[in-house]
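For this view, one protein chain was removed and the others were kept in their places.
Should a chain be cited, it is by its letter among A, B and C, assigned in written order, with residues numbered from 1 in that chain.
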Amino acid sequence: MIVVLKPAAEQRDIDAFIGMLKAQGLGIHESRGVGHTIIGLVGDTARINEDSLRAYHIVDNVMRVQAPYKMANRAFHPEDTVIAVGTAEPGCEPVRIGGGSATLIAGPCSIESEEQLTGIAQAVKAAGARILRGGAFKPRTSPYSFQGLGKQGLEMLLAAKKLTGLPVVTELMAVSQLELFDDVDIIQIGARNMQNFDLLKEVGGCKKPILLKRGLASTVKELLMSAEYIMAAGNENVILCERGIRSFDQYTRNTLDVSAIPFLKKESHLPVIVDPSHACGVSWMVPALAKAAVAAGADGIMTEVHNNPECALCDGEQSLTPDEFAELAAVLARYAAVEGRSI
Amino acid sequence: MIVVLKPAAEQRDIDAFIGMLKAQGLGIHESRGVGHTIIGLVGDTARINEDSLRAYHIVDNVMRVQAPYKMANRAFHPEDTVIAVGTAEPGCEPVRIGGGSATLIAGPCSIESEEQLTGIAQAVKAAGARILRGGAFKPRTSPYSFQGLGKQGLEMLLAAKKLTGLPVVTELMAVSQLELFDDVDIIQIGARNMQNFDLLKEVGGCKKPILLKRGLASTVKELLMSAEYIMAAGNENVILCERGIRSFDQYTRNTLDVSAIPFLKKESHLPVIVDPSHACGVSWMVPALAKAAVAAGADGIMTEVHNNPECALCDGEQSLTPDEFAELAAVLARYAAVEGRSI
Amino acid sequence: MIVVLKPAAEQRDIDAFIGMLKAQGLGIHESRGVGHTIIGLVGDTARINEDSLRAYHIVDNVMRVQAPYKMANRAFHPEDTVIAVGTAEPGCEPVRIGGGSATLIAGPCSIESEEQLTGIAQAVKAAGARILRGGAFKPRTSPYSFQGLGKQGLEMLLAAKKLTGLPVVTELMAVSQLELFDDVDIIQIGARNMQNFDLLKEVGGCKKPILLKRGLASTVKELLMSAEYIMAAGNENVILCERGIRSFDQYTRNTLDVSAIPFLKKESHLPVIVDPSHACGVSWMVPALAKAAVAAGADGIMTEVHNNPECALCDGEQSLTPDEFAELAAVLARYAAVEGRSI
Partner (left out) sequence: MIVVLKPAAEQRDIDAFIGMLKAQGLGIHESRGVGHTIIGLVGDTARINEDSLRAYHIVDNVMRVQAPYKMANRAFHPEDTVIAVGTAEPGCEPVRIGGGSATLIAGPCSIESEEQLTGIAQAVKAAGARILRGGAFKPRTSPYSFQGLGKQGLEMLLAAKKLTGLPVVTELMAVSQLELFDDVDIIQIGARNMQNFDLLKEVGGCKKPILLKRGLASTVKELLMSAEYIMAAGNENVILCERGIRSFDQYTRNTLDVSAIPFLKKESHLPVIVDPSHACGVSWMVPALAKAAVAAGADGIMTEVHNNPECALCDGEQSLTPDEFAELAAVLARYAAVEGRSI
């Protein structure tokens, strides 16, 4: 970390400032230029908050040289993390996320009935999906909207898992629900909870893979810091998910930030998947975005599939039909193959 | 709600669509124009999700005529809600938020020690603050940053309350902490938890005033929907708080959305306060923004005050000193008086 | 266009409002529901400004049913527009943009010398580029930055065209420069001039292809309206270019809005190309974004290539070397081939 002091800073204040930094265990490299004094901090600067340093009246500016995330940082963990899903489940073949393949995750936004879910599960499995998604606890903007089937929905999801052998991913909204997630293979932390730090610490205490969605207005660095929360609490099985951010242009529900894929893959060793359905919010655009995400290097694609989108209780307008999904899966396999990858 | 159907919509599909809407208890007014068929929905449309209607292949567009919030809506509750704080506490004089005054709330970002807190509390009280703020549980972007003193901090806050008679407001981050908040006068829901719907439902179950901060990238309508969650769960004592949003220009930490004040006051009967400290993130700008907020009609101003900003464990760079706060309070009183209000 | 009137609107005012609309040549379809009166406007509503209608005190809301662009609208021109570039130039083979291929455009950000430019031109041609780009007039944020070689740079560009046979594209910043552009094949209108309406009208008066870059904070609909300005002035040869938008996250210079590709292709018949270099601002990320753009359906990719990026007078940090470009072109050809396209 580099701290530039103001030209007018007095020696007495500089000494006190340096003393404070040394007391925090940091090494100091001081350099006096013509105008400014520059202080380089050496050591574990992840604990140091830049804004706190800016509070000092002698400080002009602060620049971080090392990223504030450590466990999620590729600099300290050069190899890709590959996360094995469902290995311990009898009847489920292990699925690997990361390290070269573009894994397909599909299923309905909300679980509505056992019949609906198993029908979709069988269809997406046949088309090439390796993991089943489905929401039981649903975060909804309005208290008057359908809030998900809850525990009952979770049971339907586990029944579909048993029937098809597909590992499952579903969203956890509150710590109190965690005891119900024993047989869930991947716990999803939704975009609105990306900085629900108590929830992050809690899922850091289990060993299950965590699918961490980027918040609507979270920077990629904040996403990595939230991954760091989970990892620092003991769980290194984090899958990052780009799902669209808020921008000024609202012709799509959100703006898919496709650049996040190469950036996150470079900065971190964690797998990066993309959810094109929530990004754009309209089913006709999902294939174009899924292809773009695969071409940009995503480790997986998570899409919403519904047997009857017009009657979906949630997000029908962004769901593919099983036939549309099968067509998309086939073309994604061809895009993945361009650089030797598979779905 | 107005639904415009596509010109090519077939009668059979229109009939099925109308049947589906009637089955949800809605009245239907159908109108056939030259090109488009238009359907007006009459009844409780707050339950209807516009996007779900857009999933129908015969639907071209949907326009909401009535706002999706009801309890927070001024249309159904024309008078200003005035929230009494601290009335039941012996030794505390009741403070009223809303209905004409510009209440001052002040205190440190984080509670650091009993000595620090009581010193600040006495200073801000003398300067005109009516409510004491202080964080015990702190949401921090990094797991390596100071996370607040927790339960111990809360005890210090309650001691300061006892000493000064000032009602107190502090942030609740998780349902599990709620049992510690019995003597807290106002529960703050932070910006990052504005759409933590389980937490909203939980605080909807108590009767304490809730200070609900707008999320960094939440629309004013989403803020009102989150207020609606709390109100629908039984607690109508909600104070809305504008604290800056994310924009492309980052010369301030966030962008204070001053227009939110007149908009929220027009759309809702709930009090609206402003936090200029978090909005701009630098103490020298706080007075200008606080004055702007009062002039725009805010029901209160919440600022950070620290006796020694350079040594604050959190957000020192945006904290006023007690002297700066006293000066600001005096000038805010004069701005409030322009249109006959007081602080 | 659908206009919803307020429930309290009086008949006298409604009659006056309808009279005003009829006087503008619009057909009216009036429908009285239980609460609201709804007015459907039939005819050429492109001339009608929604906001003007909202000024009427009896108007509650306005919804546009037909897009405000006509000539750029695919609804009225279903086939893809294919733009032939350089056909009239002896020694240049015609290049077609649109209609299936993913044309590569490459060259330096700024033209610096004849030697530099011809070296790069030959290299990118050998690698597969079909059009040469190079800036002579440069829009720079600072008046103290290099502003381009101007007329002299343009002469170097035309010399490189003559030498290599590649058609050329370069930016026009002011009407007064237009007389110098006679032998330029494609005129680029830069992002900062997307709503310089006088410039748009002026290039609408010539027949050359216009490469219209999306403004940093322009919606896709505003981009189409700017294309409409050019087309309404008589020039239908417009190429749309997505080059990144401003968002709250600034880890890239701009945020590539990959969704704009399928949206613009659906809404309009005009070709859509992508500039990944300006979108991300760093050369290492250009290949990932270029691949994503091709997979999403872009009709072309425009990248910056410099023989010595470290010494570029402008935007060196986002320029590929000729070798990197050759490698990228080869892989883009394979991505384009997945769905039967070529570069």
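Going forward, a contact is a pair of C-beta atoms (placed from the backbone, for glycine too) under 8 Å apart; a residue touches a chain by one contact, two chains touch by 3 or more.
This is a predicted model, so every value here is computed, not measured.
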From C:Asn196, C:Asn235, C:Ser259 or C:Thr303, residue that would touch the chain that is not displayed: C:Asn196
Residue ranges of chain B at the interface with the undisplayed chain: 217, 219-221, 245-249, 251-252, 255-259, 261-263, 266, 279-280, 284-285, 288-289, 291-297, 331, 334-335, 338-339
Chain C residues touching the omitted chain (full complex): 46-47, 49, 51-52, 54-57, 68, 139-145, 173-176, 192-193, 195-199, 201, 215-217, 222, 225, 228-229, 232-233, 246, 281, 309-319
Missing-chain contacts mapped onto chain A: 2, 4, 27, 29, 31, 33-36, 38, 40, 42, 60-61, 63, 65, 217, 246-248, 250
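The rule is simple: only the chains that are shown with their structure count from here on.
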Length of the line joining the C-alpha centres of chain B and chain C, rounded to whole Å: 40
Length of the line joining the C-alpha centres of chain A and chain B, rounded to whole Å: 27
Between chain A and chain C, centroid-to-centroid distance (C-alpha), Å: 32
Sequence positions of chain B contacting 2 or more other chains: 217, 246
